[in-house]
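Removed from the display is one protein chain of the complex; every other protein chain stays in position.
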Amino acid sequence: MIHCPKCGAANRRGSRFCNECGEALPMRTALRCPMCGTMNPVGNVYCDRCHARLIPMAALPSAEPEAEPEQAPIKGPSLSTIPLEEQRERAAEDKVTGTEPGGVDWLSDLSEPGVTAETGAIEEAEAEEAADWLAQLRATEVTGETEAVEEVETGKTEDWLAALREDDASKSVEARVAGADETGDWLAEFRDAALEEAEEPEPAVPVEAVDIPDWLRDMGPIGSDAEAAPPAPEPAPPVVEAAPEEPVAAPGEIPEWLQEVAPPEAAPPAPEPAPPVVEAVPEGVSSVRPLVEFPVETEISEAPDWLSELEAEPLPTPAPAAPALEGIAFAEIPDWMQAMRPRPAQAEAIVEEEPLETGGLLRGLRGVITPAFAIEAPLVGESAVPPEVREAGLSRAQLLQSLLAQPDEISQPKPLMRGPRVSERIQRWLVAIVLIATAILIVLTAPGISMFYIPPLTQPAAAPESSQRMDLQHLMGTYDTIQGLSLAPGESVLAAFEYGPTEADELNLVAEPLLRHLLGRGAHISIVSTRPEGMTVAAGLLERIVESDDQYTKDQYSLTNYRPGNATGVSQLLVSPGTPPNLILVLTAQPGPLRWWIEQTQAQGEDAPPMVAGVSAALEPAAGPYLAGAGKLKGAVSGLGGAAVYERKLALSDSDASATRQLNALAVGHTAIVALIIVGAVLYALSGLRRREE
Amino acid sequence: MSSLIKRWIPTLLFTVLPGLVVLAGYLLPSNQTLVDFRHELVEWAVIVAAFAFLLGVFNILRVHGRQVFRRRQGWFYSLVLLFAMVAAATPPTTQAILEVVRPDSPVHKTLEDATSTLFNYTISPLGASLAALLVFTLTLAAFRLLRTRRSAGTVFFLLVVALVLLGTTPLIGLEWLADVRDWIVNVPGMAGMRGLLLGVALGTIITALRVFLTIERPYSES
Partner (left out) sequence: MDAGVIPGTFLLLLSLLVLLVVLILRGRKGPIPSVRPLPAFQDIRTEAGYAAESGGAVHIALGNGGLYGEDSVTSLAGLQVVESLADIAVSYGAPPIITVGDPTLLPLAQDVLRRAYERNGAAESYDPGKVRFVAPSPVAYAAGAANLVATGKVTANVTTGAFGHEVSLLADAGARRDLPQLAAAADPAAIGALYPTTDRLAVGEELYAAGAQMTDERRYLTSLVAQDILRLILILLMLGSAVIGFMGR
C-alpha cells in the first residue's frame, strides 16, 4: 500500500492519485516503466507489462567497487555556492558519518524523497556507468598537480563533444574575449581567466592514468597552466572535486586551449595528438585546467558524486594561452569544462571550415549550431523537389491524416469487461447440470409415470402430537387452535395472503392444508392482503381447492380488501368496520408482514383474536420468538415438511395431499445440493492444501 | 432569520411535528383526536407512495427510452421492457377507467380475463422462474465458498447448511437428522437471529431519533 504524503490515507499500490484527497502519489517504492508507465517492483530489470528494459544496459552496477575519490570544489557559476571551508567540513563529516560524500543541497533536493536503498543503489550504479564516458572529462586538480594518465575503458563516442572541442580549439581567445562584452558577469570571469592564462603558457603536466576512450585519446593533451601534474598512476580524481591543498591557478591565466583560438597572429602551434598509452604524461597534456579560476574566497559548492567519480581524461595538448588583454579579468574554469578543450589540430581545421560567430554569447566560436527561431520567417517560395516517398511512409501519412480528420472526442477509457474465468464457467456448468438432472429425475419419477419409479425417500413425521420437536409442537398448536374454533354463523376467519407469485410455489403448498382444514370446519374465509398480487394468488388457490372437493363451496370465501401501506394498512384492516374475525391466519415468506400482523393484532389488547401462521421454512426462526411461551402466535406451520405433516394429521387423500407428493422431490433436491456443497468443499480444500505445499 | 425561515421552520413543520403527532397517537391510543390525526397522516403517506409509483414509471420510461433512442448496448431489451410495461398496464388501467366511465360495458369481462391471463401465464411463471434461479446462485455460492474464505468458521457454516438441508426432509433411516435440524434452528439459530434483530432494532431507533431530532437531514444539505 502507498500512503498519501498529504493525508496519510492508504492507497493501493500502483495508484497515481490519493483516493481521499486527490494528491498525486509519489513513486517511491517502484520503478516506472518509461514505455508504458506501469509501476514495477524495484528489483525488476524488465517491465512486467511490456517487457521494456527498466534499467539501461550501461546502468548495471559494476562488480568491483571503486574507491571513493576525493572531491574538489565545483568551480563554476552554474551551481549553488557553498563556502569552500564548509564544503571541506561537510566532506569530512560525510566521511565520518558515512553519508553520501559531497552531498550538495541542491543535488540532494533533486533526488526523489523516499528513494529506497535499492533505487539508490541502482542510481549509483547508473551513475557509475555513466561516469565511464564522463571519465574522460574529469578535470585534474586545479592546482596543477601532475596526474598520471591511465587507460580508460572505451566508451561511447560523443561526437558533439568531440566537435565542440575541435571548435573550441580552433577559435581564438581574442575572438571569444571580444564577444565577451555582451556576456554576463559569469562569462566575464571566464574571459579574464582565459586571458591571464594566455599570458603564461602552462607547462605540460602529466595527467593521472585513467581509462581513456579512443576518441578522447585521439584528442591529445590539453595545454596546462603552471600547475604541476599529479603523480601517476593513481585513480583519477573527479572532474570537480574538493582539493583543499591544491594551489589555485592565478586568476586570469588563459589556458592553452583558449590560447589556440586566439587571433591567427597569436595562435600557437597546433599540438600533436596524445598517444594512446598514457602512462607518461605527454607534453602539453595537463589535468583539466579551468578556463578561468575562481578565487579561493568564491563560494562554490562541492561536486556531486557522479562528477566526483569521473576519471580524468587524456586531454589534447591545449593551445598556448592567448595574450592577456588588459583590463579583463579571467574567471576560473571548472575542470570539467577544461576537459572540453578541443584539440588544436582539429580546432584549426574547424576554424577554416566553419563560420565564425560574430555576435551574442557565442561570439568567437566556430561550428556553432545555428539557432532556430521560435517564429520562423516564412520561406520565400522555392518549390521544393518532393523527396521520394516510400509506400510505408505514404501509408503512415495517410493514417495520420485520417486520424487527424476524425472529430475531436474525448475518449473515455473503457472499463475492462471481464467475463467469468474458465474454472468459473466449469463450476457453473457443473452445478447447473447437477441441478437440472435432479429436476429431470424428479419429473420422471413423479407419481403416475410408471416408467421410472423410485420408492419414497422420505416420509412426514408420524405422531406429531407426542414429538418433542419444536416445529411439530408449533404445528400441533395450529391444528388445535383451528380445531377448537367456535364458528358461529356470520363469524369469519381472516386470511392474510402476504406473498406473491415468487413465493407461491412453496407457500401455496403450506396454505392449502390449512385452508382445507378451515373450509372443512365450515369457516368463512375473508381474504385480505397488503400486496396487490396477494389477492390474485389467493383467488387462484382457493378456486382450485374449492373445485377439488365437492364439500367446499365458493361462498365460503370472499376477496375482501387490498390495503397498501404495510403496517399501517394492516392496522386499518384490523379496525375496519365489521365483525372482528375469530382467527387470523397469516401466510407469508417475509418477516415484515408477519411482524406487522402480530404487532398490530396485539395492539388491540385483550380483544385481539388468536393468530396462527403458515410460513416458509426459511422464516421458521423468525417466527419462533412469537411462538415461545405465552406467545402471540398460537401456532405455525413452516415449510413443505410441516405442510406434509399437517396433511397426514388431516388424513387427506393422496390427490389432495399436494405437499406430500412433493416431499420426495424436495428430498432429492436437498440431497443433490448437499452433495454439490461437499464436492466443492473437498475440491477447494485439497487445492488449498496443494497450494500451500507448493 | 433567513436560515430560520428557509431551513428550520419547514423542518419543524414537516418533520418534527408530524413525527410527534404519529408517535403520540401510538402512545396515547385513548386520545381519539390524535389517533384520527395519525390515521390521516398515514393515509396521506400511502397516497404519496402511490403517486411515487408514477415517478417510478416515468423513470423507467426515461432510462430505457434513452437507451432505445440512442441505440446503446442492450437497447433491444429496453424496447422489450417498455413494450411489456405498456402491454401489462393496458388491460387493468382500461378496466379501471371503464368502471368509472362505463360501468356496464361488456368489455369488463374481457379485460378481466386478459389481466388474469397476463398474471397467471406470464407474471407468475416469470416470478417463479426468477425465484428458482436463487437455488442455482445460492448453491454455486456455497460450492465455491471455501475458495474465497478459508477458515474454520466457513467449514462450520457449510456443515450447518448440510445438516439443516438434510434434516428438513430426512431420508428414511436418517430421521434423527430432523431432531438435529430442529435444535440448530430453534436454539443457536433463533438466538443469533434474536441478537441480530435486537441490534437492528437499536440501530433503527437511533437512526429514527436522529431524523426526528433533525440531526440527520437526508432531504437537505447538512
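Per-chain residue numbering starts at 1, and chain names A and B are given in the order in which the chains are listed.
Everything below uses one rule, namely that a residue touches a chain if its C-beta (ideal position, glycine included) is under 8 Å from a C-beta of that chain, and two chains touch if they have at least 3 such contacts.
For clarity, every value in this text was computed on a predicted model and none was experimentally measured.
In the complete assembly, the contact with the undisplayed chain comes from A:424, out of A:424, A:465, A:547 or A:654. When the omitted chain is restored, the residue from A:575, A:618 or A:650 that touches it is A:618.
Of the listed positions A:502, A:526, A:638 or A:658, the one in contact with the omitted chain in the full complex is A:502.
Taking the complete complex into account, residues 23, 26-29, 45-46, 48-49, 52-56, 59-60, 62-63, 66, 73-74, 127, 130-131, 133-134, 137-138, 140-142, 144-145, 148-149, 157, 192-193, 196-200, 202-211, 213, 215-216, 218-219, 221 of chain B touch the chain not shown.
What chain A contributes to its contact with the hidden chain is residues 11-12, 15-17, 19-20, 22, 412-421, 424, 500, 502, 565-568, 590-592, 595-596, 599, 602-603, 605, 618, 621-622.
We take it that only the chains that are shown with their structure count from here on.
If you check the complex, the residues on chain B that touch chain A are 29, 39, 42, 45-46, 49-50, 116, 119-120, 123-125, 127-128, 130-131, 135-136, 139-140, 142-147, 150, 155, 158, 161-162, 165-166, 168-172, 175, 178-179, 182, 185-186, 189-190, 193-194.
Residues of chain A that touch chain B in their complex: 427-428, 431-432, 435, 456-459, 461, 468-471, 500-505, 533, 536-537, 540, 564-565, 568-569, 572, 603, 617, 620-622, 624-625, 639-641, 663, 666-667, 669-671, 673-674, 676-681, 684-685, 687-688.
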